[in-house]
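Working notes for the structure below.
Excerpt of the complex: some chains, original placement.
So that you can tell them apart, the chains are marked A and B in the order they are listed, and the count of residues begins at 1 in each.
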Amino acid sequence: MASETIELRGHIIDSLILPKVLDQILTRGANFKISEIKIGQRRADQSFARIEVSAETREELDELILRLRQHGAEVIEKAEVQLARAPADGVFPNDFYVTTNQQTFIRLKGKEIEVQPVMIDSAVAVDQRKRTARAVKFFDVGQGDEIVVGHQGIRVVPVQRATSHTDAFQFINTSVAADQPKSAVIREIARELERVRSAGGKTVAVVGPAIVLTGAGEHLQRLIEQGFINRLFAGGAFAVYDIERALFGTSLGKSPDHLLAGGGHENHMWAINVLRASGGIAAAVDKKILTSGVMHACVGHGVDIVLTGSIRDEGPIPGVTTDIVEAQKIMRDKLADASLVLLMGTVLHSLAVANMLAPTIKTVCVDIDPSAVARIIHHQPFQSIGVVTDVEPFLRQLTDSLVDSDGGVPKRRQEKK
Amino acid sequence: MASETIELRGHIIDSLILPKVLDQILTRGANFKISEIKIGQRRADQSFARIEVSAETREELDELILRLRQHGAEVIEKAEVQLARAPADGVFPNDFYVTTNQQTFIRLKGKEIEVQPVMIDSAVAVDQRKRTARAVKFFDVGQGDEIVVGHQGIRVVPVQRATSHTDAFQFINTSVAADQPKSAVIREIARELERVRSAGGKTVAVVGPAIVLTGAGEHLQRLIEQGFINRLFAGGAFAVYDIERALFGTSLGKSPDHLLAGGGHENHMWAINVLRASGGIAAAVDKKILTSGVMHACVGHGVDIVLTGSIRDEGPIPGVTTDIVEAQKIMRDKLADASLVLLMGTVLHSLAVANMLAPTIKTVCVDIDPSAVARIIHHQPFQSIGVVTDVEPFLRQLTDSLVDSDGGVPKRRQEKK
């Protein structure tokens, strides 16, 4: 029988930290004794618990303690972090510590150092001279770098529920199902978009082809024109569908305006060819070849476009990053200072982006597949809203909520005159 | 080796009759020889084919011929229909002929008699004296009634594609996927609703709880107020959700207006209690207890309400038919003269109703589950449109398309003033 003592601090009950810790202990057949507990009396007060955890074997205990640390448990004897040198470029030492998506500290020579940036599934490289700790990916490690191994001397601080107020992002379970009303939550999201724009924050839209295919491109375009979107992440196909629609009136041969539109795959392939001939999206806008659509709006309103390739893509069009390791670096970089991320109509890109987010970035996920929504928002408790719906009406209603509040006559109705 | 000669008549190529017949023959490993074929030269012209079908055994051939008859093949020797007497009330003779959902004729004493009504999965009762043939369900047969057995002397005439024009209902594959644009098809459906209302036809709405839960009740209500809906089929739960919303502002404790509405199940149960206390929906409207919502609109605008029970129901509320055999009879009766059926947000009721429809009734099916839509519209080729989407935005856009065309200012916006 092995045992160890852990401590928990913060809003450990209403942010579910203590329950999750006890759940892990019970689920794994271990035992606990709470040797001290102090529960904050009021909403804003912090709580504290000291728990003695015991398991059958040292291995089981170690495994368990590692999980508990990831939920924010600190092991009380203030051990030093353990380091080992990377054996080769691009290779970590065995038993390297794998980061979570939570704020993390290491204890080095008796002092705590924060690991930066917060990046899941990384190793931690330590510079003992500069006293810094960096989360690093494989490509980022060089032979001889000092890397954290084991799990001593590491403290994780999970995101906790806000104590000052309650908003739609702060529910434990924030997925709005297909058969639930969505108007109220869409209005909340509109308010958040406005807050971020006012505060000069960055909103990143991660978008899938369904947006263009269903005719929702015009709504997204309005969001861009009104300055609500700062960065746009998409697969190359999204850009081609959008430009096909701008050039030929169809996307994959379908049109929201005509029941029967022509052009199976020709329009799609021709759109790619036009972009290759003109030198890319910005060039096509410059040359007045591309005069409408989402990509055109991005170029005109200074939205940062990140396009990544997929093995299903034709082309590619100029500007698409076809190497996925390169694409990941660009995306991670452009997400570092984001305030709000909208994941809409793309499971692949949404899962990829969700894995790159710091835990404090507010996230909205919209998809028609309930399982996909659940998987995507899973990592951002207290910071995410999932909406199971068709993306076209979602964006329509979101845009209407925004323009209505934007002062004066809503834009879409104005345009109709 | 057994063989038989069949004949096909009508638009046998573009309505897929000849291809389906050949597909059946090939799929079952049989052989064919086309002894005569005359293809209509122009769109409106009829075609004709005489095909000799052969199979290894007589049993295989009989089985195959039965299938081919259901696709419209006639066996050319003009055999008499075979009859046998029902052995007991509610029991058919062995080997009774099971009807399809297509127009059917039997040959009795050298003359053809049409089976009426067109009703799938029934037997055919023949009155030799009156020279009539009725499609009958089990409950409708009495001991000694003469029932068609085997499959001789039976001719099926499948619905064929219209030759005079093309509309959205006439495509072979009419399901609009989640990631396809829906505006154009919704406008087509709006036009059909208007045509049916102008022509004095009957439109039946078959509706599920998602309509009320997502806040789409107000759109349906407008359809009713403008006279587009003549009959409403629903489960008892739909009515309770709608009335709960009218009385307490919630449905199952959720509200489209407030992110956090109170009332888990109490409001639901209390709404049932109010209806039981007041004596039913119409009585509650009379007594001014119920003053808004879909059911209120139905009572006020003379819409025929058919409510059926489910084993998931609480209550029941007065007016719900809890016996399902009884409920089927009522539904079948109310569908007999329908022109257009809207199946929205309910798989159970939609499948039940789809099975009761004559093949010429136009059908629209709306659901968020693509597999459900495919199954529901499967029986109505050339007469049905499936739309895979959230039902709330569908009904919103449908209603907007209608009111916009209704002359003058759209109603919803007017009301906002």
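Here, a residue touches a chain if its C-beta (ideal position, glycine included) is under 8 Å from a C-beta of that chain, and two chains touch if they have at least 3 such contacts.
Treat the numbers as computed from the prediction; the structure is a model and nothing was measured.
Depicted are 2 of the identical subunits; the complete assembly encoded in this structure file consists of 4 such copies.
In this section, only the chains that are shown with their structure count from here on.
Rotation angle for the C-alpha superposition of chain A on chain B: 180 degrees, rounded in steps of 5. A separation of 45 Å divides the Cα centre of chain A from that of chain B. Interface residues of chain B, counted against chain A in their complex, comprise 168, 178-185, 188, 209-210, 213-215, 254-259, 345, 368, 389-390, 392-393, 396-397.
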